[in-house]
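Here is the structure we will look at.
Here the complex is missing a single protein chain, while all its other protein chains stay put.
After this line comes subunit A, so read on.
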Amino acid sequence: MNGMHVLEVEHLNIWEERSGRVLVHDSSFRLAQGECLAIVGESGSGKSLTCKSLMRLNRTGVRQSGFVALNGEDLSKLSDKEMRKFRGRRFCMIMQNGMSAFDPSRPIGAHLLETLGVHFNWSRAEMETRLTATMSSVGLKEPAVVMRSYPHELSGGMLQRVMISLAIVLEPDVIIADEPTTALDAVTAYEVVEQFMRLRERLGSAMIFVSHDLGAVRRIADNVLVMKDGGVVEHGTTKNIFAGASHPYTRYLVSSKQAMSRHFEQLMGDADVAKG
């Protein structure tokens, strides 16, 4: 079909089976190779549902229809088993809260090795070498200690970096990050966004970046999709959206958050200059 686009979503509808309540209606967007699309919108507007539906991960009781294609392959035609092979390998998810994203009773390393074991035929030593290398590259000191730690022994920022380094090893076509910085303090969030920018440069993967932090969106995204009440109200380049959005809701979002994020960016910019 269209070789240009990594991900195509057409007329995505999501509804609750029991009540028939429509949660997302007629959402369409495309991602080119290496593109970063930010999804913004108020709480409950359907951002997370949209992300999960791309990987067919919505709970039982939530149904979806529409066309979702990865590199031209219609995902709705895949069996559950085939879809599972896509998860992690072709799509990588980065969760909002690292603290709850890992099994609390297992060391982090167990999850990482199991995931790699599902997708690759690498030896354990090879997996560990790759993980250690990427972990150091995203700023995790002592990767071996991190691998042996339980989730509650690490900070939110560290766990976010762990998920990022797993994504780097997996080299997916699309990375889906659902509010990856919301649970972090401002400084850590800034650094994690930095890691996301490097991740994009390094892998050239397309990325969906859901965030409330318009400062981060502005730094990282090429295009922005604005959602409200389950519908797409605006879709355009980041520059245009921030320069002058056509939809009043977008204008409201941009104006209310811009002042704050600009101030913070300046602050962090100064800090970077001082450090470097």
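Quick notes
Keep in mind that, in the parts below, a contact is a pair of C-beta atoms (placed from the backbone, for glycine too) under 8 Å apart; a residue touches a chain by one contact, two chains touch by 3 or more; residues count from 1.
The criterion applied here is as follows: contacts and distances are computed from a predicted model.
A chain of this complex does not appear here, and its UniProt-recorded name among "Mycofactocin biosynthesis chaperone MftB", "sulfate adenylyltransferase", "Succinate dehydrogenase/fumarate reductase-like Fe-S protein" or "Nickel transport system permease protein" is "Nickel transport system permease protein". The omitted chain makes contact with just one of the residues A:95, A:158 or A:254: A:95.
When the omitted chain is restored, the residue from A:103, A:126 or A:185 that touches it is A:103. Residue A:153 is the one among A:10, A:26, A:73 or A:153 that touches the chain missing from this view. Considering the complete assembly, subunit A touches the hidden chain via residues 52, 55, 57, 84-89, 91-93, 95-97, 100-106, 111, 114-115, 118-119, 150, 152-153, 163, 166.
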